[in-house]
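Only one protein chain is missing from this complex, and each of the others stays in its spot.
Moving on to subunit A:
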Amino acid sequence: MSAYSITEPTRRSKWVAALLVTLYTVITLLPLVWIISTGFKSGQDSISYPPKVVFQPSLEGYVNLFTTRTRVSSDEFGNLPPPATWYDEIVRDQGMVIAGPSRFGERFLNSVIIGFGSTFLSIVLGTLAAYAFSRFKVPLKDDLLFFILSTRMMPPIAVAIPIFLMYRSLGLSDTHLGMILLYTAVNISLAVWLLKGFIDEIPREYEEAALIDGYTRFQAFRKVVLPQAATGIASTAIFCLIFAWNEYAFAVLLTSGTAQTAPPFIPTIIGVGGQDWPAVAAGATIFLLPVMIFTILLRKHLLRGITFGAVRK
């Protein structure tokens, strides 16, 4: 008889478990599938009852997401030149003509700029601080680390009031720089805690050997520790990026135009009589897909990231 453990679950219990978990997975993914499919429905199909599972795919949502349109009376419609492009045609089918591009592109770009900017800053500052906390005797180390973590407990609205006032007097309201600094301040606690964990796992002997070989502390940090911590830094960066990408409260309170990111913008996409659901779904799909891909890439470090390094597995 081969190695057999009495604690190994029976085949039947595995089957039952697999079945139940699959059932949950299907139910939990349904809203996400619905977001993606609604993006490819026409306005009519999106609000039909019973809800349509099989439908004629349409790019109406995506075209509406990127354009602003005006309604044209039927008299004028006859006088228009024939539609020049496929997206002109889709808009004409709705009885409208394209008036110009929408703001979605800009808002998405803002999300990219602010997301990457704040992630870069959090990682630079976080790595330095994490290295110091990991390797040196910093006075009041535990208190400082707890202080850094406790900043995360504050309700965003509680600090939003004075930050709003502060930014107004410094001219940082509704600027990329202001949002980058703010998101860095929010993310830094996560960055320091996670990176400290990753750096703690790198044996000190490597650096000590480098120091003996004539490296300065700084060189040892740059040439020995940083390459060793690369995976940890990359996954911490993705966590910071996802947070900045998803953040809504500060964005809606502190930005209105130039620096507005996508999350406050997407819910404001409206069509005739309320929200233009295919366009909202199209915007949500474009906005959520990168995060879904990153989540799958991150799955090994997920647990660590969401618990600030408290649970490591």
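The definition used in the following text is that contacts are C-beta pairs under 8 Å (C-beta built on N, C-alpha and C of every residue); 3 or more make two chains touch, one makes a residue touch a chain; residues count from 1.
One rule holds for everything that comes next: contacts and distances are computed from a predicted model.
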Missing subunit (named according to UniProt) among the choices "Sugar ABC transporter permease", "Cytochrome c oxidase subunit 1", "Potassium-transporting ATPase potassium-binding subunit" or "Cysteine desulfurase": "Sugar ABC transporter permease"
Chain not shown: contacting residue from A:V192, A:I233 or A:A259: A:V192
Touch criterion as defined above, residue of A:T85, A:S150 or A:T231 at the omitted chain: A:S150
Subunit A residues that touch the omitted chain in the full complex: 5-7, 9, 13-15, 17-18, 20-22, 24-25, 28-32, 34-35, 38, 47-51, 125-126, 128-129, 131-133, 136-138, 144, 147-148, 150-151, 153-166, 181-182, 184-185, 188-189, 192, 208, 211-212, 214-218, 242, 245-246, 248-249, 253, 262-264, 266-267, 275, 277, 280-281, 283-284, 287-288, 291-292, 294-296, 299, 302-303, 306-307, 310-311, 313
